[in-house]
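As you look at this complex, bear in mind that one protein chain is not there, while each of the others sits in place.
Chain lettering (A and B) follows the sequence in which the chains are written, and residue indices restart at 1 in each chain.
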Amino acid sequence: MATNANEAAHGAADAAHAAETGGMPQIDFATFPNQIFWLVVTIVVIYLILSRVALPRIGSVLAERQGTITNDIAAAEELKLKAQEAEAAYNQALADARVEAQKIIAEAKAEIQIGLDEATAKADAEIAAKAAESEKKIGEVRAGALEAVTEVAKDTAAEIIGMLDQKADAAVVSEAVNARLKG
Amino acid sequence: MEGDIAEMGKFIGAGISAFGMGLAALGVGNVAGNFLSGALRNPSAAASQTATLFIGIAFAEALGIFSFLVALLLMFAV
């Protein structure tokens, strides 16, 4: 009996304890309305804070940063393009200058060529004139020489004929010598 | 006497349900280990599958948590 009473007391104590702590607090249904109410309040407050203030702000900051980065990249791209343009212009200028120089050189060369040609032509003409003159002189000299030869031949022929004691007809002799010279 | 037996039953039941947690640990280890061996074979595909990994781990360990819950209920609520 004593043990029974003891157990009964124990059971009562257990029951009292259980009532006091509610066993597992998680399944103490008396606190559910309270928790659910405050949970809903909390969630609504957080939702309002996030959807009205925090998220749009952070989103805009992120978008702004993205925009800044994109702009910077675009600016860099533009600068790069400009640099390329400048390089192209420089190359163009260089090529132009080179062409110009080439042209000047060609012109100078052409001018010099012309002068040279003129001088050459003049010199050629002079040379030709001189050559012609010399030719003429030579021709004259040669003609003179020929004439002299004929004269000498005629004279000689006349002399020879005279020596042979015959009267030499000057005209016949001259004709014979000429024919002989031609022959 | 009956109360003691009931008490003993509670503890034995709680202890048995703790086995479930160990088994869930096996399951979670299985998921993570298989993920790791797959990830080492194809590391480039691993990053895209971490979400699946966590979902799998969550499902596996939820069952362990259930058995833990049974133990708790036996200990404190029954």
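Methods note: a residue touches a chain if its C-beta (ideal position, glycine included) is under 8 Å from a C-beta of that chain, and two chains touch if they have at least 3 such contacts.
By our rule, contacts and distances are computed from a predicted model.
Per its UniProt entry, the chain excluded from the display bears the name "ATP synthase subunit a", taken from "ATP synthase subunit a", "3-isopropylmalate dehydratase large subunit", "Rod shape-determining protein MreD" or "CO/xanthine dehydrogenase Mo-binding subunit". Checked against the hidden chain, the listed residues A:D28, A:E126, A:E151 or A:D169 yield one contact partner: A:D28.
Across the entire complex, the residue among B:A25, B:A45 or B:A58 in touch with the chain not shown is B:A58.
Residues of subunit B in contact with the chain left out of this view: 7, 11, 51, 54-55, 57-59, 61-62, 65-66, 68-69, 72, 76. Listed by residue number, the positions of subunit A touching the unshown chain are 14, 17, 21-22, 24-28, 30-43, 45-47, 49-51, 53-55, 57-62, 64-65, 68.
Methods note: only the chains that are shown with their structure count from here on.
With centres taken as mean Cα positions, subunit B sits 72 Å from subunit A.
Residues of subunit B touching subunit A in their complex: 1, 3, 72-73, 76-77.
Subunit A meets subunit B in the complex at residues 3, 7, 10-11, 23-24, 27.
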